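Note that this complex is displayed minus one protein chain, with the remaining chains in position.
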Amino acid sequence: MTNPEAPADRELMAALGDGDRDALRTLYDRHSPWLLARLARRCNDRGMVDEVLQETFVQAWRKASSYDGRGEVAAWLWGIGIRRLIDHVRRTRPVQLRATIDRGEEGSVEEQVLAGVEFGDLGGALARLSPELRAVVQATVLDGLTTREASELLGIPTGTVKTRMMRARMRLREELA
Amino acid sequence: MSWHAADAALDTYSRGDCGGAQAVSIEAHLMNCHECRCRVARLADRPHLDEVWRKIAGELDAPVPGLVERGLLRVGVSDHVARLLAATPSLRLSWFLAVGVALAFAVAAAHADPRGILLFLVGAPMIPLAGVAAAYGPRVDPTFEIGLAAPMRSFRLLLIRSAAVLVSSATFAAIAAFFLPDLNVAVVAWLLPSLALSSSSLALSTRMPPLAAAATIGVVWVVAVGLIAFEARDAIVPFGAPMQLASLVVAGASMWTLSHTRESFEQKGAA
Partner (left out) sequence: MSPSVVVDNVEQQFGTTRALDGVTFDANVGVTGLLGPNGAGKTTLLRVLATVLKPDRGRVVISGLDATKTGQRLEIRRRLGYMPQEPGFHRNFTAFEFIDFVAILKEMTERQTRHAEVMRVLELTGLASVAGKKIKALSGGMRRRVALAQSLLGDPEILVLDEPTAGLDPEQRLRFREVISSFGETKAVLLSTHQTEDVAALCHHVIVLHQGSTLFEGTPRDLADVAAGRVWLSDDRPRDVRMSWRTAEGRHRNVGEPPPGADTIAPTIEDGYLLLLGVDALGEAA
């Protein structure tokens, strides 16, 4: 799959702007698997996740020109996808999602090590956060959502989002100090 | 990139069984690593993703409704019926334009000469007659044969289209009628004859091709009105109560005939 001949994401995006349907298909084949997995971790309604995936790529096709060429195409796609998900969630209260998969424990030592490799020191500290705090960090930091978007996704009031972010920041600062 | 996630880790992640912190880590990594994204793709449920792709492609290629179709959807017609109607020649914008011109001409004639109103009253019912003839049949419907072979009842298609043509024609004629010089009974005197002409043409089309049926009815109508008008003093008389009653009877008889011969629309060569 890592075929050196295959066009890079950026080239595909340019082709998309020209109306090349095959480029969309390639983009889809490349990105839909991880997008699906990532969306599914934020919403356990499979039907909704499928719909969001569909809308993401339809929108990618229609708004291809809005990709400015900076940053990863993957990030751009995720931006579309997560906002489509929040849109769906907003429309279908009561919400049927779970914040993240979590076994309710703090991360195992192994996970802490892995997280550590990716995030440096931050990773280990992240792993030691409680699930609710980690969910908020994930939504705002990793997913790049605003406080309001995070509150919609997680199904908690914006005040709670802010409080938890504060606590998470405090905890992380303590750990890293 | 120095660090890549292990295949096993990616596998658990794809399946959704990954723990919180590790998942965060993997997700952050996937944002920047093409190779690992490809590895996740290899573990994916292809048939499921293909199914979603089909919906995407379907949505991109989906027909974009034109003006008339959008209007139909707005008034609550379901989307598949609107599609069937949108393909009707006599429900196209070009047809409506022609109808508008014809009616404008008839209204102008009425203003020009007191007997000119006759033109309007004779012409207005012929518009849905022509419209219905142009809505159905092998000459005007390119998918006629395929339509016959398809499960959907051709009679139903015929009715839907004829009804739409009648309603649209009547609307146009009603609007035009308000521009007539005298707002007397002429404003609605064409309505029942419209129904009579259209339904009798449809009933006749079980015996002869739709275009021939429409032409026959049209000729009979013009001749009949011509004869009556020739005798009468003013133009409205032919369209008085007797005519309205006759129209009602003809319409009723035609609809009765249609309901009893509707099977003949489902096949060619059927009795």
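The letters A and B name the chains in turn, as written, and every chain counts its residues from 1.
Here is the rule we go by: contacts are C-beta pairs under 8 Å (C-beta built on N, C-alpha and C of every residue); 3 or more make two chains touch, one makes a residue touch a chain.
Computed from a predicted model, the values in this text were never measured in an experiment.
Peer 1: Decide which residue listed in A:R21, A:R46, A:R148 or A:R173 touches the omitted chain of the complex.
Peer 2: A:R21
Peer 1: Which of B:L67, B:A87, B:V167 or B:V249 sits in contact with the chain that's absent?
Peer 2: B:A87
Peer 1: If I consider the whole complex, including the chain that's not displayed, which of B:D79, B:D113 or B:D182 touches that chain?
Peer 2: Only one of B:D79, B:D113 or B:D182 touches the chain omitted from view, namely B:D79.
Peer 1: Which listed residue (B:G16, B:G100, B:P142 or B:G226) would be found touching the missing chain in the intact complex?
Peer 2: The single option touching the absent chain is B:P142.
Peer 1: Please output the residues of chain B touching the missing chain, sorted low to high.
Peer 2: Where chain B meets the chain not shown: residues 51, 54-55, 57-63, 78-80, 83-84, 87, 141-153, 157, 263, 266-270.
Please note the rule applied: only the chains that are shown with their structure count from here on.
Peer 1: Can you give the whole-Å distance between the Cα centres of chain A and chain B?
Peer 2: 45
Peer 1: What residues of chain A sit close enough to touch chain B in their complex?
Peer 2: Those in contact with chain B are residues 1-2, 9, 21, 24-25, 28-34, 36-38, 40-41, 50, 53-54, 57-58, 61, 72, 74-75, 78, 100-103, 105-108, 110-112, 114-115, 117-119, 123, 126-127, 131, 134-135, 137-138, 142.
Peer 1: Give the list of chain B residues in touch with chain A in this complex.
Peer 2: Residues 3, 5, 9, 13-14, 16-25, 27-32, 34-35, 37-44, 49, 52-53, 55-57, 59-60 of chain B touch chain A in their complex.
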